[in-house]
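The complex is shown incomplete by one protein chain, all other protein chains being positioned as in the whole.
Right, chain A next:
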Amino acid sequence: MGYDAGRFDVIVVGAGHAGVEAALASARMGAETLCLTLNLDTIAYMPCNPSVGGPAKGIVVRELDALGGEMARNIDKTHIQMRMLNTGKGPAVRALRAQADKFMYQNEMKKTMENTENLTLRQGMVERLLIEDGVCKGVVTKTGAEYHASAVVLTTGTYLRGKIIIGELSYESGPNNMQPSVNLSYHLQELGFQMVRFKTGTPPRVNSKTIDYSVTEIQPGDEVPRAFSYETTKYITDQLPCWLTYTSPETHELINGNLHRSPMYSGMIEGTGPRYCPSIEDKIVRFNDKPRHQIFLEPEGRNTEEVYVQGLSTSLPEDVQRKILSTIPGLEKAELMRAGYAIEYDAIVPTQLWPTLETKNVEGLFTAGQLNGTSGYEEAAGQGVMAGINAALKVQNKEPLVLDRSEAYIGVLIDDLITKGTNEPYRLLTSRAEYRLLLRHDNADLRLTEKGYEIGLIPQERYDRFAEKKEKIKQEIERLEHVTVKPSPEVQDILQGAKSSPLKEPMTAATLLKRPEITYDVIAQIHPSETPVDEVIAEQVEIQVKYAGYIDKQLAQVDRMRKMENKKLPADLDYGAINGLATEAKQKLLEVRPLSVGQASRVSGVNPADISILLVYLEQGKLAKLAR
């Protein structure tokens, strides 16, 4: 039956956005890594929208970059346009978003993987895991190849028992009619994993040549060159626009008239869909007072006529989809190239994971991406890089890397998943982060480069450049704190020009910069630095000085949070034996098995009274005795 196909340090199953980051991180850290995928032509494939980034997600991409991940660099090389969103709001919520050329994105990523040392790329369908004494020792493919390893990372996306549904039609399939992975899901259940069934969907694609753009609004990219990676120096200037149109009253009428044919309403779909990304039929039923919905037309690439119809995600029958298109201004004659569909898939309940993304059930087995109940390329990639890092660290017998909620959106994402679980596909939102003023897109490198460097994912040369930048920021802030601005006529003139009130008495440049209308440029005009700083440093200085009050408040909150995080709990604590804990708390704590009092306090159903009781036991040194 089986044959020995070789030995690796780490095996990554899947080459989607989670898989590629996991494999690259592991290989770059020096672990011999095998990446197995169902199809080598769909590496880093984007089955849904051709875009990367946006609020919260865009910050994850930058965090990935600071940790040595690939998504930022790859999209910088392959986008068709980029925009900075939320520019009218504060620095904490600004976010970059790129429209991808999804084909170039795939090709570029494949090339990068093929050229990475220690990384073997191979096609194959993994059907089961090799388990010895509860420890994962490798994988077995459909063709009987047995690969051995010290750690395995599963990133199966939406392929596990995938089922596509279009109207009355449904069939077993991965995304975009690719092969689903069926046996692996059953195997995971046999191993004792609790699974959930989730659902997501995608809109139709239409032929660009058949769109009447003249009745739509143009959505160009920013004129200022943008990039996700802190390392990118070559910018793409030749950008393609997107287009905006709206549904019409006829669209709504048509959908209402065909609801009986929608699998969402006929009961055919059992999976839980995401609230934040509803299908068009959902939008029209739930928000029936909204007269029209936005439809963005997004090119799928430079060398294709396919256009993604964002906002029209649907599982209505194909004939209805065609009719819907004809009711939308600009799409009256649009030719449907691929129909939209809903897809159901199995995911594992993520509270079964440690903060390292290693499963509690099976040592040496890590999971990442949509398999863990998330949605979105960026969420997948963020988990992927962490799973890859921790798999490699485990193989190398090193301390794991866990990011906390104040360090990264990736930390928020993973902590939410493993502590609270999720009952719908999880999407990152800025409001999920309690310290979002600290988790800005502009300071992701300041937050994480050090960590990336320590684990060996950031090369020395890059680290030196980063250290220099950090030093310059520090020096410039110090300078502004010591330079005094006097109420001279010249200064008052400059202030008047900046629409700021005149100075009554001297103040430091830093104090002046705290005024909302005063930018770093105004300060530089009054008191230029002897060694002028570049834009990036100027921006950083301005943000850190201007919002110092708010930032300090959040830092104080972080300090308090850390104290609770530093109170460690044994993983095998027998909560059932602790008197005084509420029954619900006992059950939840036994399920989640938090590693710190801080994490325990975030478990739903555990209240402060229970936390106090845990603290008392901790102080009494009784916890050790209760460990099973």
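In this section, contacts are C-beta pairs under 8 Å (C-beta built on N, C-alpha and C of every residue); 3 or more make two chains touch, one makes a residue touch a chain; residues count from 1.
The working rule: contacts and distances are computed from a predicted model.
Per its UniProt entry, the chain excluded from the display bears the name "tRNA modification GTPase MnmE", taken from "Proteasome subunit beta", "Ribose import ATP-binding protein RbsA", "Peptide/nickel transport system permease protein" or "tRNA modification GTPase MnmE". The chain that is not drawn here is touched, among residues A:437, A:458 or A:522, by A:437. Only one of the listed residues, A:209, A:333 or A:563, touches the absent chain: A:563. Residue positions on chain A in contact with the hidden chain: 55-56, 85-86, 88-93, 294, 296, 429-431, 436-437, 516-517, 547, 550, 553-554, 560-561, 563-564, 578-580, 582, 602, 604-605, 607-609, 612-613, 615-617, 619-620, 622, in rising order.
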